[in-house]
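With one protein chain held back, the other chains of the complex are shown just where they sit.
Chains: A and B, in written order; residue numbering restarts at 1 for each.
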Amino acid sequence: MSMTTSATIILAAMVAAYIAAKIFKISTELSMLAAALVGGLVGGAGLPARHIAEGAFTYLDICLIFITATLFMNLLKESGGVAFVVRRILKRFHKHKFLLFIMLAVLMLIPGMLTGAGSVTVLIVGGMVATVLGYMGIPKPKAAAIVFVIAGLSAAAPPVSLWAMLTAAGVNMPYVGFFLPLMIPCLVLALLTIFILGWKSKPVDLEQALKELPEPPARMNWLKIVLPFLVFFALVIAGRIWPFDFPIMGLPLVFAFAAAITLLLSPVHIDFLDVSRRTVHQLLPLIGTLTCVGVLVQIMTLTGVRGLISVTVVTLPAMVVILTLFLTLPVSESVLMWGAAPVLGVPLVLLFNTMNLNPVIALAGMSVIWPLGDAIPPTAIIGRLTVETVGMKERYSTFLKYCIIPAVLIILVGTLMVIFSKKLAFLTVF
Amino acid sequence: MIITILYYLLVAFVVFLMGWNLLKSKKWQEEVLYVIVLLPFLLRLLRLK
Partner (left out) sequence: MIRKTIIITLGLILLVFSGLSFYKSRHLKEPVVIGPGVTQVKKLSEYFPAIKGSANDANVYVLEGAKKGGALLVLGGSHPEEPAARLTTWILTENATLEQGRIFVVNSANRSATTVTRPSGAYPASYTIKTDWGGQTFRMGDRWANPLDQWPDPEVYIHYPTRQNLAYMDIRNLNRTWPGRANGTLTEKTCYALVELIKKENVDIVIDLHEAELQYPVISTIVSHQKGLDVAAMASMVLSDEEFKMGMEKSPLELHGLSHREIGDHTNAVPLLFETPEPFLDATRGRTDEKLLLEGKDEFVVRAGKRGLLFEKIDEKGWPIDVRVGRHCSTILQVLDVWSQDHADKAVALRNVPKYDEVIKKGTGAFLRDPSKADPKLIYYE
């Protein structure tokens, strides 16, 4: 039997297992796990304990980031810090919509730029921003769309853009020259998003808003909120400025320090163990998805299914590939998350290389489109996280509807960057 | 070196939290998911992978 036939059969069995699991009301995470296990069985690997465990390892460090960052945010919320900030921002800026929007967009870009993870943006500032937007008369699904889209752009923005970094590493291309090709589209698109979706917002009814917002503890002040963030940025930036004298901390530990400081400075008593347990419970779907995706990719690689998908993609006509990027990139992201970069990004960049496109610009264009996939079911990891953080009660599809306009803009910009990458090569200066 | 030890402590803490939640959980799907998610954390903690 040819490899194509066998891989196609295994893929079909995996898809069938996934659908069957879904019919039996099994969660997306476990359905993916079921697909992986069936893939292993049909692929003749039995129940390969080693491969299951190794796949589960794929995103261990990212899981640690999520846990520590969310713990930090939850502690900040418990201490009354979030309520404090929201009230102060409203008081200061409620009359200047234009300034407020620019400030919120930049505020949202920063965490993801530095960490490469849109979820960190959602967790750190997403909730607060959504609250402010809410008092400007923007409905929650729309606010969620703003937070989600800008969070995705923040993840694609330099200096840390994981899709670009992972793909560049996969083709042994140095991660240099990406700053402007990533920064310019991300900044422009973030501002466009908040202005377009926020266009119909009303000036805040300050008195009403302040009456409804929770009252922060009396002893809360700016210092207690800013200090943990300062420590966070100081540690990250110190690692950048003195990389050879400052110890390598890694993001999880930096977040853990910020969390510890928040806990120490809290004006109210916080039950740390209880908050920690709730944090882990709250994150279970997200971490579970990451873990099961890892197992799935490992089994797909083991059985040749991953190769079938890759080779099918790269052997399609080049123009078809470019014009369907708007579909393939988000879908691959929704299935594999960052795994999409090594699985799909690497063959795509190699394909573009043979077409004489500029790989840096083309990859930057792709990196802007990729994060959109984080809203697409079945995984929809960051989309779900956003909806949860924002506290939206409406149907998920309402949120998706509001994402369409910015998504179209992003797709347009990204695809044009790929097509005209050679003309834009002057941007790859640093 | 100290930082690496802090990471193992962090992983141990996460294992503790997840294990606790697992024992308290009432839904079978949640329990299976906790077990799968715990796997890499435990293997790292035991310095097996």
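Simple rule for what comes next: contacts are C-beta pairs under 8 Å (C-beta built on N, C-alpha and C of every residue); 3 or more make two chains touch, one makes a residue touch a chain.
Keep in mind that what you see is a predicted model, and the values were worked out from it rather than measured.
**Student:** Among A:91, A:200, A:219 or A:240, which residue is in touch with the absent chain?
**Tutor:** A:240
**Student:** Just name the one of A:32, A:108 or A:343 that touches the chain not displayed here.
**Tutor:** A:343
**Student:** Which residue among A:221, A:282 or A:353 touches the omitted chain?
**Tutor:** A:353
**Student:** Go through chain B and note every residue touching the omitted chain.
**Tutor:** Considering the whole complex, chain B reaches the absent chain at 3-4, 7, 22-23, 25, 28, 31-32, 35-36, 38-39, 42-44, 46-49.
**Student:** Counting contacts across the full complex, list the positions on chain A that touch the omitted chain.
**Tutor:** Counting only chain A, the missing chain is touched by 2-4, 6-7, 43, 49-55, 57-58, 60-61, 114-116, 159-160, 165-166, 168-172, 174-176, 236, 239-240, 243-244, 248-253, 294, 297-299, 301-304, 307-308, 310-311, 314-315, 339, 342-343, 346-347, 350-351, 353-354.
What we mean here is this: only the chains that are shown with their structure count from here on.
**Student:** Return the distance between the CA-based centres of chain A and chain B, expressed in whole Å.
**Tutor:** 23
**Student:** Would you mind writing out the residues of chain B in touch with chain A in their complex?
**Tutor:** Interface residues on the chain B side: 3, 6-7, 10-11, 13-14, 17-18, 20-21, 29-30, 32-34, 36-37, 39-41, 43-44, 49.
**Student:** Touching residues of chain A toward chain B in the complex: what are they?
**Tutor:** For this pair, the touching residues of chain A are 26-27, 29-30, 33, 52-54, 56-57, 60, 63-64, 67-68, 247-250, 252-253, 256, 276-277, 279-281, 284, 287-288, 291-292, 295.
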